[in-house]
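Removed: one protein chain of the complex. Kept in place: all other protein chains.
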Amino acid sequence: MHRRLFMKTSAAAALAAGLPASPSLAQAPADFHIAAVLAFSGAYGIIGKDMRQGVEIAVAERQGRVLGKPIRISWEDDETRPQPAVQKATRLLANGAQMIFGAVGSASTLALQSLADQRKVPLLVTISADDKITRVGGSRYTFRTSNTLGMEIRMCVEFAKARGLKKIYGVTADYQATRDGWELFQAEAKKAGIGIVGNDYAPLGNRDFSVIVDKMAKSDADGIAVMITGNDAVTFLKQSGQVGLGKTKAQFGPVLQDETLAAAVGPASVGVFSGVRYHFSVDNAANKKFVEAYRAKYNEWPSSFAGEAYDGMSWWLDVVDATKSWDREKWVEAFRTSTRENSVEGRKVMRTCDHQAAQVGLWGEVVEGQAPLPPLTMKITNTFDAANLFEAC
Amino acid sequence: MSRVRDGASAGGLRCENIQVAFGGLKAVAGVSYDFKPGHLYGLIGPNGAGKTTLMNALSGHATLSGGRVFLDNRDITRLSVHARTRAGLGRSFQITKIFSGMSVLENLQLGAFAHRYRVQPFWMPASRFRDVREDAEKVLEQVGLTKLAHTSADYLSHGDQRALEVGLTLLGDPRVLLLDEPLAGVGHERLDQAIDLIRRIVAGRTVLLIEHNMDVVMQVSHEIVVMVQGQLLASGSPDEVRANPAVRAAYLGEGE
Amino acid sequence: MTTSHLGRLAMAAIIAAMILVPVIQTSEESLNLVSLILIWALFAIGFDLIFGMAGMLSFGHAALFGSGGYALTLLVTKAGVGFVPALGAAGMVGAVMAFGLSIFALRVSGLFFSLLTLALAQLVYILASTKLRSHTGGLDGIPGVPRPELFGIDFYDNRNYYYFLIVVFIVGIAVMALLRASPFGKALQAVQANDVRAAQIGYNVQRLRQCAFMISGFYAGVSGALLASLMFYISPQMLHWTTSGDVLIMTVLGGKGTLLGPILGVAVFEVLKEKLSQYTQHWYGILGLIFILCTIFLPNGIAGLFARKAAGRPGDAP
Partner (left out) sequence: MSTIVIGLSLSFLLFLLAAGLTLIFGMLGVINFAHGALYMLGAYVCFQIVNWTGSFWIGLLVAPLVVAALGGAMEIAALKPVYERDHIYQLLLTFGFILVIEEAVKIVWGLDYKQVPTPDLFSQPVALFGSQIPSYRLFIIGFGATVSLALFLLLERSRLGMVIRAASSDADMAQSLGIDVAKVRTAVFALGAGLAALGGVVAAPLVPIELGMGFSVIIDCFVVVIIGGLGNIRGAILAALLLGMARAAGFTYAPEWVELITFVLLIATLMTRPAGLFSRKGRAA
């Protein structure tokens, strides 16, 4: 009887708690509220934490203020799924957030875009790579300061040319963006006179590549193009490592490896080539300052996620601050024509036509690192010029 | 009740060479018989003789591996259980199958709905259907459960549950009744009452009755059909069967 | 299971109060949350028609839910159909999908029915996320799912859309209440209680199951369409088996076999998820603990708290 009563009350309390009093605001905001919708769980769960740390450095650098008001960030977990991303962003916008930061997965970001356009709220993207996110005539409110997949695919072609590869066997995730990526690679490779000897589409979330690896090993390819990312890429490299595929053929891909993924692969990652979005070893003053601050605060090297997040957010906040206005349209107008001279990756130019930041492409190889570097680290081997990586608008 | 009878002589059930096999085992191995309208047949035989399986074959619960079933010269072999019920074939089960979680009246109302409507009405609450309630109450009286109408079926005594089981077969006023051990588990003190109930409801119907209590079977049946090992061994009036040496050897000798 | 008259009133009062909260409070947050609850509640009461009433545990409802969402999206954006007719069509598509599933799944019963619906729905999910990507947008889904355009009201305003949802919800729950009380509903209960006897007294058990499944599919289709519209977004994630799992959990949590229980289940589930994730990053585990405790201590769900205590007319589910 007691329990029954208790449960009844708590159920009622739970319902009541769901409906809190939070008066919406109409006048000048008390703070600059950022709705950060990132993945803190699910397939990309690990990325959210790094991005948060990067952003926190960016905020700390300006003493936590923009436009004279404190910056408030609501961190939300989209579980690497679009629906919670929209759900949570909607709630935060309802509570008066002035902009959205995120998401991680391209699917989530694409979903957030229509929300951003609907609510006329800027959306800052620093990780999702799907080409569709920034396109001519696309979302007015979306900006991406990080790499696109298309650009990284072109880096793959540039690498294949530079390395003198003749025959390529590909493995591509059965997913629209990577399929498009493979098509682009194939077309560009053919132009460069590089042959394609095979390609397999593997289901997303595939856990066994042994048959495909066997086919690759038996082929006469000298290069293996891995158009898969994240968990699946780790699985592929672990399993290709068990037959030593990398010893005879160069394994490379758009975002195949970084320090985090290399750690997940283990020793088999050594010698794998990959596009690099950001790297802590990039030699410029802005980056040195960031890396120092980051290591001091978190006692670890900033990942590409942290670096890109830091870079995009500092750029954005600088531009917003310069407008001296709370009008979001002014921010958008200012950002779409801005240039970041002192980005941590070098110069970045926001393309007015599609809101994509044009930038150099970093390319690296996994090598064994000496302390204090991580045991497996990326060594930047090539830096490709932006002109070769972006199609003109 | 609403069902229109085909005529006074309706209710003939005929089976031709019925066979039911489970895997390699032939539970019913070619049974042919003509059950005449209005007669009560006692179906007896030792355990495992295939009595219930034969009944299942007639009511549509068992899939035939051969043979045909006719109800009033209409071939019902391919009809499903519910279609046979609609054609006028009622059946009770050895193991009580009533709707638990509902009252006795609700149980019977369900039967009445099933018979009255081909498409179950969904536009009005069930409580508004007076005619259905009347159907149910009539059966309630027949089986003597009027006083217990609003009791949950789960809380009935065993004897009352058996009465409800029989009552459920009566809705729709079937021409043919298949009763599978309606007295199973009924205690001595209620036996007379139960037999009385059976006597009352069988009037005017063709009935096939499986019952282990020999006294009862011999008392109520017009004719006895004896099954052994999936086949018919003998049939005839109670006296004839009692006198049949083959039956004595195969069945009566074995006791219950 | 049976709930007492008073208990039902209490539940109805709680639900009504909850639904009306955004009317009194101006917070957009509660508006959004209640909108979400209304949609999932519609899904759950439809689900309970076959789960609680007919006793069939479908693990394929995600396919019905998602197809409804896609039907609306494609009809409005590609074919230029109006929102309200498209919403009706979404329900029909849900029902037709249910019919399709039932052709396969109703050949088996019990646990195998659950597993077969799961497998079929998962097949739909895989098809939608790979082979049909030109229509479904693949795993990226389709952003920009529209909202209704009626009487010059701007339903892109969440408050207006919320009123729209209330209307649909009330119609949905009224129809469901009638269905459950009707001879059709009673027949489903009979099928659940004893399908052999139900057939023996003349019910066409398979057809009843099929009808119930299709009606349930209609509810799923409509609610899926409403959810896509609320989110402005649809993806094959809606078709994933975990969506079926979610609606099942909410229904059991609330109390299966009751009209109002599933709604309470949805409300508690959504509120917990929303609130816990705001207060702690460990909300996931806490939610799990709550499920475990509820399963052990609330055998009849939240609705069980409102059940009559007298033993004279027992009514626990079998």
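Annotations for the structure displayed:
Here the chain labels run A, B and C in written order, and each chain numbers its own residues starting at 1.
As a working rule, a residue touches a chain if its C-beta (ideal position, glycine included) is under 8 Å from a C-beta of that chain, and two chains touch if they have at least 3 such contacts.
Here the structure is a predicted model, which means the values were calculated and not measured.
Of the chains on view, those touched by the hidden chain across the whole complex are A, C.
Of the candidate positions A:A35, A:I194 or A:L261, contact with the unshown chain belongs to A:L261. Of the listed positions A:D174, A:E345 or A:E365, the one in contact with the omitted chain in the full complex is A:D174. Of the candidate positions A:R135, A:R163 or A:K215, contact with the unshown chain belongs to A:K215.
Residue-wise, the contact with the chain that is not shown comes from A:Q239, picked out of A:Q239, A:S338, A:Q356 or A:T377. Considering the whole complex, the residue from A:D31, A:E61 or A:D200 that touches the absent chain is A:D200.
If you put the missing chain back, the residues of chain A touching it would be 40-43, 45-46, 49, 174, 200-203, 205-208, 210-212, 214-215, 217-218, 231, 234-235, 238-239, 241-244, 260-261, 263-267.
One chain of the complex is left out; on chain C, the residues touching it are 57, 104, 107-108, 111-112, 115-116, 118-120, 122-123, 126-127, 130-131, 241, 245, 248-249, 252-253, 256, 282, 284-292, 294-296, 299, 317.
Criterion: only the chains that are shown with their structure count from here on.
If you sketch which chains touch which, the chains link end to end in a single open path, with no loop closing it. When you average the Cα atoms of each chain and compare centres, the chain farthest from chain A turns out to be B.
With centres taken as mean C-alpha coordinates, the chain found closest to the middle of all protein C-alpha atoms is C. Between chain A and chain B, the centres computed from C-alpha atoms are 72 Å apart.
Centroid to centroid, with C-alpha atoms defining each point, chain B and chain C lie 41 Å apart. The multi-chain contact residues of chain A, meaning those touching 2 or more other chains, do not exist; every residue touches at most one other chain.
The set of chain B residues that touch two or more partner chains is empty. Chain C meets chain A in the complex at residues 14, 18, 21-22, 25-34, 36, 129-130, 133, 137-141, 143-144, 156, 158, 231-233, 235, 237-238, 264, 267-268, 270-272, 274-275, 277, 281, 284, 297-298, 302, 305-306.
For chain C in complex with chain B, the touching residues are 178-179, 181-187, 189-190, 193-194, 196-205, 208, 313-318.
Residues of chain B touching chain C in their complex: 59, 61, 80-83, 85-86, 90-91, 93, 97-103, 106, 109-111, 113-115, 117, 120-127, 129, 132, 152, 154-155, 168-169, 171-172.
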